[in-house]
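Only one protein chain is missing from this complex, and each of the others stays in its spot.
Presenting chain A:
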């Protein structure tokens, strides 16, 4: 590499190539998880074990969420597919001209996944010839980048259909004397040929579906013309347009943007993809509070609160929710070394290694701490009596009991919900969850996790006690079916509750018999009492379990600033305390909380001085103060250097005296000049950086002054 001659006066710009490692090189040493804060008690390959556990837990959770979303979207996707296939069937007779069928899909939350789901049904790219007879549609996609002008839009649209060589062999003619590839006549010729080749009857003409992605970003002038061209051919080409809109259904984007003359050519049908708070609630509930699904890591109330808040406030897309869950998982596994025990316990061989000692120590301390609660007679030397196999066994036990606890919690939540729903159906207010101002189901989940639900359970129990005989019978019947529908594993563990239910059902007098004896109210009273007791037992907080923090994120706060940081605060904090943001080096010398000003990078020094100034900053004063600080820095560094080198040998310069003195003076003068230049250059660079970050306003009102734009920094 040649070093550019920076003194060359003929050059206005110098290019100094970046000499560090490229990104690919650095890839080798990438760290998959952030280092745990309790690094000292991590296993040697704990990071790897934890990332494996994380992968397993997260993919399980993600698969569940994805399948739920898929299931939620399925009905509307099926509707759209149906609409596509029947779009030319039930045309109102007597229309003055055939309309172009347009399906607008309003989908503010999960654009791409939903469209994939639709095209999975309408696209036929993977079909072979045999199946072509049954295809209902060919699909082509138009993206905003394709549609910069009419020619490219038409070309993309026609090319999308015609370029399917597996359907019809492409015939190369002379391009100059053939139809040009953006001529819709070409599509017509292709379609006629397809129909002739496969002998497709009129009744089951495959539709030509054009999917316009990000419809709002397509140039209305271009799309207007595309529509009017296509509408000229609509009687010969069964085109169907699907518009993927992300703006709200009203005010309708189509109606506010396109002229009436264009909309008059279309037959628009609007479909709304489900979205909003209800969807979120259902997803969370079915992922973390469904007895049929068992997540590896239970998400705690603080994350749930954040999900809800972020959904309502910033981004209601489902992707955002998945992102938050993902981050919560990542954080859970990166913070605590013990989380590698989520699904499996490492074998004794690994734990026997010397490096594993702190890990085992920590684990044992935890186990003992929880054991002490029950068994106060444990002695200090108990640890030595413990053998590794017993330790592993007790971890496995803890895992099992936590899982069972979580299962019971979910079952209990289900019962709570059922009883509440029943009360609402009977016309009572119950706990008033769904009323305006009432707690949303997410809040209820939070209460359940926090163990704050006792009051509500008691209230419900009181209501149950007051139920009439017939009502109680219905409720018991509902609960009975609920227990029977539970997975067998849970059912068997809830044998006692089921027995109680069956007993209560049998104890109820038959409906035809007049309830004069008061048996029904007795049954109701006893059942209500039992229900309260049962629910309170089942809905115990998960924190009481042994080693709970391995499987439960609990109250640990969600790192909101990772997902939605405040830009200004982050930049200012970065400038004020750059060392906190720098990657922690292996040396443990960063423990000092505050550094002297001269130890900071140039930009930070300049920024500190900036904060000290008034509204307008005199550049020269700024420079002076900066220079002063750099002088301190220079001296301090020199001193440090001297301190380091003094031990080995005396500085050479001091040895030479006398005859070299003149030369040295010249040298020093030279050095001083260089230093001045350096200071100036560093000042310029630091100032440019602040300028680039937007901290400086050039008003031009006062010579050599710039205006400050950030005030009131409280550090």
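Keep in mind that, in the parts below, a residue touches a chain if its C-beta (ideal position, glycine included) is under 8 Å from a C-beta of that chain, and two chains touch if they have at least 3 such contacts; residues count from 1.
Following the convention adopted for this analysis, contacts and distances are computed from a predicted model.
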Per UniProt, and picking from "AP complex subunit sigma", "Translation initiation factor eIF2B subunit delta", "Trafficking protein particle complex subunit 2-like protein" or "Origin recognition complex (ORC) subunit 5 C-terminus", the hidden chain is "Origin recognition complex (ORC) subunit 5 C-terminus"
Considering the complete complex, of A:56, A:79, A:183 or A:424, the missing chain is touched by A:183
Checked against the full complex, the residue among A:64, A:311, A:332 or A:682 that touches the missing chain is A:311
Which of A:260, A:354, A:615 or A:701 touches the missing chain? It is A:260
Per the whole complex, from A:251, A:400, A:454 or A:487 the residue touching the absent chain is A:251
Cross-chain touch to the chain not pictured, restricted to A:225, A:424, A:443 or A:543, is A:225
Absent-chain interface residues of chain A come out as 90-97, 99, 106, 108-109, 150-151, 168, 171-174, 176-180, 182-186, 188-190, 192-193, 214, 216-217, 225, 228-229, 232, 246-253, 255, 257, 260, 263-264, 266-269, 275-276, 305-306, 309-316, 564-569, 714
